[in-house]
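One structure is given below, represented as structure tokens, and several questions about it will come after.
Heads up, one of the protein chains got dropped from this complex, but the rest are sitting where they should.
A, B and C are the chain letters, set down in written order, and residue numbers restart from 1 in every chain.
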Amino acid sequence: MTAATDAACAPDADVHEQYDDATQQREAATLGMWVFLSTEILFFGVLFASYTILRILYPQGFAAASRHTDMLLGTIETAVLLTSSSLIALAVRAVRLDQNRVAAWLLAATATLGLSFLVMHGFEYYKEYTEHLIPAIDFMQPGPHSHAIELFFCLYYCITGFHSLHVAIGVVVISALAVRVCRGAYGAHRYTYPELTALYWHLVDIVWVFVYPLLYLVDRSG
Amino acid sequence: MSTIEGSFWSHDYGLRAWLTTRDHKRIAILYALGITFYFFLGGAAATLIRLNLVEPTGALLSAENYNKAFTFHGVVMVWFFLIPSIPTTLGNFLLPLMIGARDVAFPRLNLASWYLYMLGGLFAVAALLAGGVDTGWTFYTPFSTMFSNTNVYLVVIGVFVTGFSSILTGVNFIVTIHTLRMPRLTWFRLPLFVWCMYAVSLVMVLATPVLAMTLALIALERLAHLGIFDPALGGDPLLFQHLFWFYSHPAVYIMILPAMGVVSEIIPCFVRRRIFGYRFMVYSILAITVIGFMVWGHHMFVAGQSMYASLLFSILSFVVAVPSAIKVFNWTATLRKGDISFEAPMLYALGFIGLFMLGGLTGLMLAAPALDIPLTDTYFVVAHFHYVMVGGSVMAYLGGIHYWWPKITGKLYSEGWARAAAILMFFGFNLTFFPQYILGYEGMPRRYHAYLPHFQVLNVLSSAGASILALAYLLPVAYLLWSLRAGRAAGNNPWQARGLEWQTTSPPPQENFLSAPTVGEAYAYDEAAP
Amino acid sequence: MSAAAAKSDGTRPVTPVSRYLWVLAALLTLLALTAGSALLKLGSLNTVLNLAISFAKTSLVMSIFMHSTQGRRLTFMVSLLGFIWLAILICFALSDFTTRAVIPAPW
Partner (left out) sequence: MSDFTWLLTQASSLAPEVDALFWFMVVLCGTVALGVICAIVYFSIRYRRGSDADRSGEPAQSLPVELTWTLIPGVLFTGVFIWSLFLFVKMHTPPADSQTIYIVAKQWMWKAQHPGGQREINTLHVPLGVPIRLTMTSQDVIHSFYVPAFRVKQDVLPGRYTQLWFMATKLGHYELFCAEYCGLDHSRMGGQIVVLRPSAFAQWLEGHAGPATLAAQGAALYRAHGCSGCHGANASIHAPDLNGLYGRPVHLANGTQVIADDRYIRDSILLPDQHVVAGYQALMPSFAGQLSEEDLLAIIAYLKARSESSHEHD
């Protein structure tokens, strides 16, 4: 338990007592975040597993249901999230280069894109409501695959709902972060927290990268 | 109270100091209080179960209350007692000590886990007070989603919240072990207890989210009739069972791995030998962790699962038993050429080996699907899992408490009483649960509030055993508490044990080590103490 | 210094902006590819292709944006954990659902 030796490290005041130095602390935090992200994958995993199995049981029903989703909005949403992901990556880079203002703007842009994602989802939900596609609230689909379509939309709302919850949390956290970055709370030697936030946001993006084809693109050509 | 002074106990006084503490040792004590409470709560439910089954007609409880009793018993014992038991108490207390760290990696998170655990527990108790739940601890659909009209929400929320506590503890331990080991404390010098904590954290982190989300879906199904698990709406109840057991089989390893870790500490100490086959012990821990995730379907052999899947899960269940076999043999081999003394912790550890082995071997019988067909959902299964969980894990937990009690409190308990309790527990346990194997073979189904008269003799035996067992569990409470007042001072290392935790004072100071401990190989009982 | 962190101080070099922009371009191209291919009638190949593209996007995001391959090997291994365990869940569950209907045994 030697004192911090590394010149690149932050002043000792930042290091909690259980750590030797700032590097160790940062590695611990990063590792912790990654482990947490694995649990996130498994949280969503339950929904993906249910989806896989029900889709195997009702292939046509799921194809029919998927055609009720809005592919255009879905695609735009994907693009929005992918872009936001690269913006936050750039933001972390800027923090590390002590470009606080740039970083703050990039974070603000990320949060805005996240918000617009939520707004677009709101439109989708509303549209589905008018088309009687929301199970338990207003679901009415005549025709052969009614049950399977209902199941699909149950999963659709569970998955997109849970994902939007993540996006919403991200938007809040990132906005707050933008403010703090602007005030210069972080910098070249203190970027763990922005970096962890970015990791979280990237994972939210990755989840969506799978949600998009699985929910929006089933048998579009059929 | 000289031993307490200067230790973590006296670092700060008052309720507030305890409830806002970030010291892993204090958090361990907080957990221990909760866990003991839930053990006796679950035990009270067990008492009702056993009393009710003295008579074939089940006269004590109504069918409804009986169903609530075993559900509550199962839920409380599994999620609020056994799963958190060793990791959050002994694990929290010892892990940083054993690796020579000042605390876990995320102390605030650690405290948060405790609050989540308590909050989850409150929901479970609230469910009890609101009238109970009757789904069984397995929440099988569609019964739990569409038919039961008891407080499923409350229990599900309780387990969900506690699940987060598990996950956070897991994350914390994994990071702690990776980043906070002393210099020179390499992976293969770690005590097996630390390895077991590592493995168990992995299981917690990778399995618990699945349970949490599945329970959330149960709640949603009840709320909004989603139908994912309901055949009436096109869903599939077996999907629920797959998801549930994907968690709950690994969860049984969450219960047994820490116990194995405790026993692997106790045995070398009282045998004065290095543990036999250290590396194979490590490999088998890892094998159990990974393969343990691929056997869950053995709970579904008669559930309507495909025959081919059943066979796949069956062979893997046999495979996962091999590492357990290695461990049993290695513990036994450690005894050879030792210098064995039989203090209470050692008695518990030996009891553990025997009872875990019997439970494990009957698990093997259940893993053969042709035998599982007649035996599943009978008392044979009930006996199997009480042997591994109560005979195995609880024995080891108590063994660990006795072993580290002097370290934690600085006091020695009465050795005579402790040995008496251990022996009483062993006999009470066998009298309670061995008859259940026979009952199961004879065909008595589990979760039966009333049964055919010819099963009565064995049931009465079992209930008689349970009362001995209850006494045996109350004894430690008495003499351990008494030792706090009147016990002799323990000294830093009453067992002459190796391991870094014994190199600090008993009880340890708030910062764990006043001077840096000396790192060496684990279990170096053949070398002089540092 | 602890044993685990002994190797380096863990700071990675800063990635150039152009790299991030290239990745963004690649991601958007892949997105266009998914959307486009979804409109072609390829049968079950559609799903395979979609998922393959999703995995490609994921590896880009993980390796470049999240630096999972640039830090410690441990980080990389942990980053795969969730995916592997999810695969276990899905594959073993499928072993039941996909073999159910085949009834009589061959012997």
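Just so it is clear, a contact is a pair of C-beta atoms (placed from the backbone, for glycine too) under 8 Å apart; a residue touches a chain by one contact, two chains touch by 3 or more.
Keep in mind that this is a model prediction, so the values were computed, not measured.
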{"item": "Option touching the unshown chain, where B:Lys25, B:Arg102, B:His449 or B:Arg498 are the choices", "value": "B:His449"}
{"item": "Identified contact with the non-displayed chain, of B:Gly120, B:Pro191, B:Gly292 or B:Pro369", "value": "B:Pro369"}
{"item": "Hidden-chain contact residue, picked from the options B:Trp18, B:Phe37 or B:Phe143", "value": "B:Phe143"}
{"item": "Of B:Leu220, B:Val328 or B:Val519, the residue in touch with the unshown chain", "value": "B:Val328"}
{"item": "Positions on chain B contacted by the hidden chain, ascending", "value": "58, 63-64, 67, 134, 136, 140, 142-143, 146-148, 231-232, 234, 237-238, 271, 273-280, 302-304, 307, 310-311, 314-315, 318-319, 321-322, 325-326, 328-330, 332-333, 335-342, 350, 353-354, 357-358, 361-362, 364-365, 368-371, 373-374, 376-378, 441-443, 445-455, 457"}
{"item": "Hidden partner chain, residues of chain A it touches", "value": "57-61, 144-145, 147-148"}
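Just so we're on the same page, only the chains that are shown with their structure count from here on.
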{"item": "In chain A, residues with contacts to at least two other chains", "value": "24, 27, 31, 35, 38-40, 42, 45, 49, 53, 57"}
{"item": "Set of chain C residues in contact with two or more other chains", "value": "1-2, 4-5, 74, 81-82, 85, 89, 93, 97-98"}
{"item": "Touch list for chain A against partner chain B, complex", "value": "1, 16-19, 24, 27-28, 31-32, 35-36, 38-40, 42-47, 49-50, 53-54, 57-58, 135-136, 147-148, 150-151, 154-155, 158"}
{"item": "Chain A residues within the chain C interface of the complex", "value": "2, 5-6, 8-9, 20-21, 23-24, 26-27, 30-31, 34-35, 37-42, 45, 48-49, 52-53, 56-57, 71, 75, 78-79, 82-83, 85-86, 89-90, 93, 96-97, 198-199, 202, 205-206, 209-210, 212-214, 217-222"}
{"item": "Chain C to chain B touching residues, read off their complex", "value": "1-6, 74, 81-82, 85, 88-89, 92-93, 95-100, 102, 105"}
